[in-house]
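Complex shown without one protein chain; remaining protein chains in place.
Each chain carries a letter (A and B) given by its place in the written order, and its residues are counted from 1.
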Amino acid sequence: MKGSFVVNGRSVEWSFEPDATLLDVLRDNGHPEVHRGCDEGSCGACSVLLDGKLVNSCQVFAASSTGKDILTIAGIGTIHEPHPLQTAFVETGAIQCGFCTPAMILAALALLRKNPNPTDEAIRSALDGNYCRCTGYVKIIEAVRLASRRMSAHD
Amino acid sequence: MSTVQWYFPDTIDEAIMYLGREKVVPHGGGTSLLKSGIASLNGLVDLSRLGLDSLKMDKGILETGASLTYGEIADSLANLHPDCILGKALGAAASTPMRNRITAGGSASVFPLWSDLIGPMAVLNASICVEGKNAGTYDLNSWLADRSLQQGSLIISLFYPDPVDWISYYHRETRVGFDYPSFTVSILARKNGSRVEKVRVAVSGGLDRVRRLGELEEKLSGGDVSAVDKIDVKRMATMEFGRKPSGSPEYLSEMAALQVERGLRTVLLGEVVSR
Partner (left out) sequence: MTDLNIVGKSLEKVDSLSLACGTARYASDCMIHDPLFLAFALSDTAHAELHSVDDSKAREVKGVVDVFHAFNTDSGLFSTAGQGFPEPSPYDTRLFNKRVRYVGEIVGAVLAESIEAAREGAAAIKLNYSELPPLFDPEKSMDADSPKLHGDSDAYAPLPVPYRPEENVAGEVLFSYGDLEKGFAAADFVVEESYRTHQASHCALEPHNASAYFDERGRLVLVVSTQVPFHSRRIVSRALGIPGHMIRVIKPRIGGGFGGKQEVLVELYAALAAWKHKRNVRAEMTRSQVFTSARTRHPMRVRIKTGIKRDGAITAMDMNDVMNSGAYGAHALTVLSNAASKVLPLFNKIENLNFTGRSVYTNLPVGGAYRGYGATQGYFPFNQHMDEISRRLGVDFLEFVKKHHIRVGETSAVFEAIGEGTEGVSQTIKSCKLDECIDRGAKEIRWQELRGKRVTNGPMVKGVGAAVAMQGSGIPQVDMASASMKMNDDGSFNLMVGATDIGTGSDTVLSQIAAETLNVPLEKIIPLSSDTDLTPFDVGAYASSTTYVSGRAVLLCAERVRDQILSVASAMTGTPVDQLSLGESRVVNRTTGEEVSFSQIACHSLYSKDQFQIQASASFTGTESPPPFAAQFAEVDVDTETGRVRVVKFVSVVDCGQAINPKLAEGQVDGAVLNGISFALSEQYLYNQKGAMTNSSFWDYKIYGTLDMPEMVTVVLDSNEPSGPYGAKSVSEIGINCPAPAIANAVYDAIGVRIYDLPLTPEKVLKAIRSRA
């Protein structure tokens, strides 16, 4: 089947199988920045923002997302013009293998849009579906805190 | 190569027409369908255009549309009625990205292992509003007793009479924070001074899926809060469990009873056992 999506602000039309997940379709169409960690909705590595909400793209049928707005990590900042969350993750040492990072940053972004000055508890809660096996989350929490301070100061 | 057909109806009638066909099922958020697989299905009816996504409080009755996600319900209730057990339960279920996909209707259709909906529905005396072949409003027990009610039918919304102004307590027994519960304990109470006006207790996860603890409710309602110390709460809260990855049937059974007791002490006596 065919469907159109708005991915990182660009309209696209893709063909896919009716049982394809959004993760499959994104990866098949040039979005390897969305990572496959478990394919069962439990690790969070494939998270994207779907109409602004954090979802596991492996737990969403592509067919059900047609016409919707999809944001991957490539849509929030670039290597030449990174988003404050991206630089905060870099500066705090919150990135080791980086496999969880794009999704983790999107989870943090979804939080900060709703709650620009989250408590640590709110940060932990917002990242509760995104596993990281490298960092123990310590510096990830620190990164979100730092980005939150910077982004509110900027506003 | 999947041959499953997607339908995107704009009206409930249209949706129900599709659902009358062989091996055609509704699609809410897709999380249960992705677990169970859709290879054997002929069609999926996407509910997103039906407008079943409102949360209303009317004359003290809460209605949640079937397409609302756990996340949406929890967020709305956290703002409007932070004491409502439904919001507490759904806001703690699964994980943030999963809560953004799991819908109330989907959960009420399959009540998956990891559902945090069933306990609150039991204590809130919730009912399930259905259109289609078996149109009507069903209480939880009749709904659970007859899976054939779902054939050719669609869950439209869930009703919760009298959902707020309770002291509420929700416990989900999990191994780590992001886990499905091996059991849940839902408690509602109304007190007047030290007099217990009404108590409702439900445990999910046992062999019965969900059980209201009628004897316990009866013994406590109408009496003094101190009754919780005098009656054998654990006996009345004991039920059978199957083996689960989180523990043996005996352990889970004992823990559920213990957590009922702790919950009651929290609700009635204000004691808090930190976890």
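As a working rule, contacts are C-beta pairs under 8 Å (C-beta built on N, C-alpha and C of every residue); 3 or more make two chains touch, one makes a residue touch a chain.
Just so you know, these numbers come straight off a predicted model, no measurement behind them.
Undergrad: For the chain not shown, which residue from A:47, A:135 or A:148 touches it across the whole complex?
TA: The missing chain is touched by A:135.
Undergrad: Counting contacts across the full complex, list the positions on chain A that touch the omitted chain.
TA: On the chain A side, contact with the omitted chain comes from 17, 32-33, 35-40, 42-43, 45, 72-74, 77-79, 82, 85-87, 89-93, 95-102, 105, 123-125, 127-141.
Undergrad: Kindly note down the residues of chain B that lie in touch with the hidden chain.
TA: Touching the missing chain: residues 1, 95, 114, 175-180, 245, 247-248, 251, 255, 258, 271, 273-275.
To be clear about the criterion, only the chains that are shown with their structure count from here on.
Undergrad: Please give the residue numbers of chain B that touch chain A in the complex, ascending.
TA: Spelled out, the residues of chain B in touch with chain A are 1-6, 27, 29-31, 33-35, 38-39, 44, 46, 48, 71, 94-98, 100-101, 177-178.
Undergrad: Can you check the complex and tell me which residues of chain A touch chain B?
TA: Result: residues 1, 17-19, 21, 40-42, 44, 47, 50, 53-56, 58-61, 63-64, 107, 110, 125-130 of chain A touch chain B.
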